[in-house]
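Have a look at the structure that comes next, please.
Only a single protein chain was left out; the remaining protein chains are all shown in position.
What follows is subunit A.
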Amino acid sequence: MNRIEKRLEELKQENKKAFITYTTAGLPDLQTTAKLIFAQEEAGADILEIGVPFSDPVADGPVIQNASYQAIQKGTTLTKIFDMVEGVRKEKCEVPIVFMMYYNTVYHYGLDAFAARCIECGVDGLIIPDLPFEEQGELKAVLAKNEASPILIQLVSPVSKQRVPMLLENARGFVYCVSQMGVTGKGANFHKDIREYLAAVKQTSAIPVMVGFGIRTAKDIEPFEDIVDGAIVGSNLLRILEESNYSVDAVKEYVSGFKKELNENK
């Protein structure tokens, strides 16, 4: 069973919400990224998004843009990130790992080779923000060849509306609900109809519904925490990492604190 689906099923049994984090790979280097993966797994993060840096990250705000730029400058590549993930899997890391990346990186690597290497290394899911539903056919056909392939996570936006049933029809893993219009990391200025929007998605969805973009603390999701199954934090974690000089302890504290609060609120 795919690690994402397995983990989310466990949470459902325990009646708990998921905490999903994002970190850009290669900051300040890939050894540190590997350490952070273990630290977050230990601290209770349920799913880890690993950002594969791209030169032109159009879905991202300044924090992740800058992180991507720095990571590329340090020589971080998809090939090296695969090796790093393969390495942590060998050391018994079992936390679900999702690549957050742009389609050109996948396309350039070659779809078949990419899917095969994901399976080899134990990559469980893919989030590709510039690959909307209508453009997913080519990649889905490749992923469908092997049942161990990573899950292509579907993103939903506050203006998806009539598109939601189409987006969710064959969706697996979880649904990634974008909390606001625009890019990542802009704070908790959620879309004005956030509750109605999330409730509509939740009603349509057969799989867990997560919300991301602009979330910093567990408190941020209070206005709709009764509706969703978990929260995703990216830019804020990168900020904490940078401010603490990539301290493993600071990250552990943040992750365990968020996870605890997320499941205390209810």
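Operating definition for what follows: a residue touches a chain if its C-beta (ideal position, glycine included) is under 8 Å from a C-beta of that chain, and two chains touch if they have at least 3 such contacts; residues count from 1.
In this text, contacts and distances are computed from a predicted model.
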item: Omitted chain, identified by the protein name its UniProt record gives, among "GLPGLI family protein", "Tryptophan synthase beta chain", "Anti-sigma-W factor RsiW" or "PTS sugar transporter subunit IIC"; value: "Tryptophan synthase beta chain"
item: Per the touch definition above, residue among A:V178, A:I194, A:L238 or A:V255 touching the missing chain; value: A:V178
item: From A:T33, A:T105 or A:S235, residue that would touch the chain that is not displayed; value: A:T105
item: Contact partner of the left-out chain, one of A:L167, A:V228 or A:V251; value: A:L167
item: Residues in subunit A touching the chain absent from view; value: 54-59, 61-62, 65-66, 69, 72, 77-79, 102-105, 107-109, 129-135, 137, 155-161, 163, 167, 178, 181-183
